[in-house]
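All protein chains of the complex are present and in place, except for one that has been dropped.
Then we have subunit A:
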Amino acid sequence: MSKKITVALAGNPNSGKTTAFNAITGARQHVGNYPGITVDKKQGTTYVDGREVQVIDLPGTYSLTAYTMEEVVARSVVADERPDMVVDVVNAGALERNLYLAVQLLEMGAPLTIALNMMDEARKQGMRIDARKLQSLLGVPVVETVARTGEGIESLMLTAVANGDKLAGKPWEPLVISYGPDLDPVLEEMIALINREQFLTDRYPARWVAIKYLESDEEIQRIGRGLGAVATELEARAREVADHLEATLKTYPEAVIADYRYGYISSILRQGVVSRLDALEDRLAVSDKIDQVLTHRMFGPLIMLGILFLIYQVTFTIGEVPMGWVEAFFGWLNETVSNLLPDGMLKSLIVSGIIDGVGGVMGFVPLIMFMFVQIAFLEDSGYMARIAYMLDRVFRFFGLHGCSVMPFIVSGGIAGGCAVPGVMASRTLRSPKEKLATLLTAPFMACGAKVPVFLLIVGVFFEKNQAAVMFSLTLAGWVSALLVAKLLRSTIIRGEATPFVMELPPYRVPTLRGLMIHTWERTWQYIKKAGTVILAISILLWLAMTFPKLSDEQLAPIEAQRAEIVAQMEAAQAEGKDVAAFEEKLSEVNNFESEEALRNSVAGRVGVALEPVTKWAGFEWRTNIALVGGFAAKEVIVSTLGTAYSLGEVDAEEAQPLAERIANDPHWTRANGISLLLFVLLYAPCFVTVVAIKQEAGSWGWAIFSTVFNTVFALAVATAAFQIGSL
């Protein structure tokens, strides 16, 4: 009796499924990924009558076809993990369309309980739904719920568990729907064949497999082809019917199947399940009124710009405060550990490699939290769908999606953003190709870490019109992102635009719990990455910039020089003379040593070795090293450049000595400056962004691609700029 039971939650997007999941499991949930894809795997536990219930939140889907990853995941969890009970969360206000998924689950034979959700809104609309009648007609338990308030959730779980116990150990019984005179006879023959050959029958009911063949379901066809001749036979039969329907009725088997499924649903609903009183208060009427303003031809875009700007402001101005605390904490940790440990490699590794590396990454956490609270608000309130709706026409031209605007803006579409939360914001895109193109181009934006480099160079070469040049750089980020997106979408990520057919959910006030859970999930995923992959990469980068050390022969002349100055200084001190001049000399020697050490390190050698290539873009080895260092974080470019110019530690915020050095260097012309500006804007994203890209794209391949491609692209642009500028 105390056996653990598994319940899977299915349902349409916007049916309140996630809210129901949160109401059922509370904080006892965790998010993972299905292997190899980026669909979230959410699980949680709850207790019903003291029994442990494991709850799986399936991705929200409208159907169980194989067109989206979400659908493939949802049906494979049902078929392969065989949960004891599937709970389909249904939006009572749009019952007909929501039951389309329920019918498909029943056709798979899954043990089903229906949660008739959003009953409060349906009642307000003047709808009366006879849940008991629906229950008897569908043959599965139906429970009325209001997930937002938790109403009915307890009774839903009690019913689901009791129903699961009742059906435990019994074979699944698929629902049989007639698909009409054209398909039924063929279906029967196919089922007979499937049963005879035991084709996939261990995973799916025979009828379901046959239907999938008629629907020319790519996933099932692919699996089937590995199993021999039966698949060929089934495909041939399906094609025959398709040709016949095309010729006689100008239609497709899948269209016929859909028609009959909807026919089945409406035949049930017509038997007195739903009755509509006069609409007392049309929930959608309120939503429509809001839409008349928020998607108005003129005000709509203006309000949207305002909201996007506000999100940006909140994220980066308010987020900066806790970000400062995190930075201060790591600064303190850095200092404390520095004082505790003796000088040497271990100290350098822990302080410069680990604490600075992880500290830099953890500094983003407040930004990510602030951004995700707001994005969650936009999504849960229904406004995100309107953003996509309004901007789709523009972004579609570049092979992107209306939702691409969010990642672009957060990444630095308004200068000063950050590509890490920007890339993570691409989660709201449900179209894989558009999402990938967005991910790969968002890092072109003028993020906050590039700004100090811009300020330095612009200050030196464009003293008169700094603001105009800074603005042009932001614009250059947009132009590059959009054009490269277009390029990628017509070459390696080619393919038809993903259909836009998208629900515009009614506006709702998001629940605080939903916002908190959503934000925490994302933030925690990021923190976990910071502790693993990112830690490892920062140690690697530290190694590359520290080793090999200068040899004793290389150090000897420097040491000798130092000893000489120290001797002179001591002599001067004994005579009571001013020693400031000697101290200055000493620090010059120290800075020279740092420069030599950097040049001698792996990163330095790479910089020197790249000179033959980068000289066409106007970069000498010093710039190269700084750019290599910039892969760790773009802020590092200024300080590394300082070290390479023997200026010692240069604070990125106050780079005055470096600016003077560059201004007085005959090697640096305005063409070099422009070339460097463009290169920094466009080249490889920092590795934290690369890790975020890997996480969102689901493979290291795309992450590495973005590193290589962006660098090559940036080099080409910078070279062109330098060559034209030098004419």
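The definition used in the following text is that contacts are C-beta pairs under 8 Å (C-beta built on N, C-alpha and C of every residue); 3 or more make two chains touch, one makes a residue touch a chain; residues count from 1.
Assume contacts and distances are computed from a predicted model.
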{"item": "UniProt protein name of the chain not shown, from \"Urease accessory protein UreD\", \"Sensor-like histidine kinase SenX3\", \"Response regulator transcription factor\" or \"Iron transporter FeoA\"", "value": "\"Iron transporter FeoA\""}
{"item": "Residue among A:31, A:131, A:307 or A:502 touching the omitted chain", "value": "A:502"}
{"item": "Contact with the hidden chain (one of A:81, A:96, A:173 or A:243)", "value": "A:96"}
{"item": "Contact partner of the left-out chain, one of A:170, A:297 or A:464", "value": "A:297"}
{"item": "On subunit A, residues whose C-beta touches the chain left out of the figure", "value": "14, 62-63, 65, 67, 91, 93-97, 100, 125, 250, 252, 254-255, 258-259, 262, 284, 287-288, 291-292, 295-298, 300-301, 385, 389-390, 392-394, 396, 498-506"}
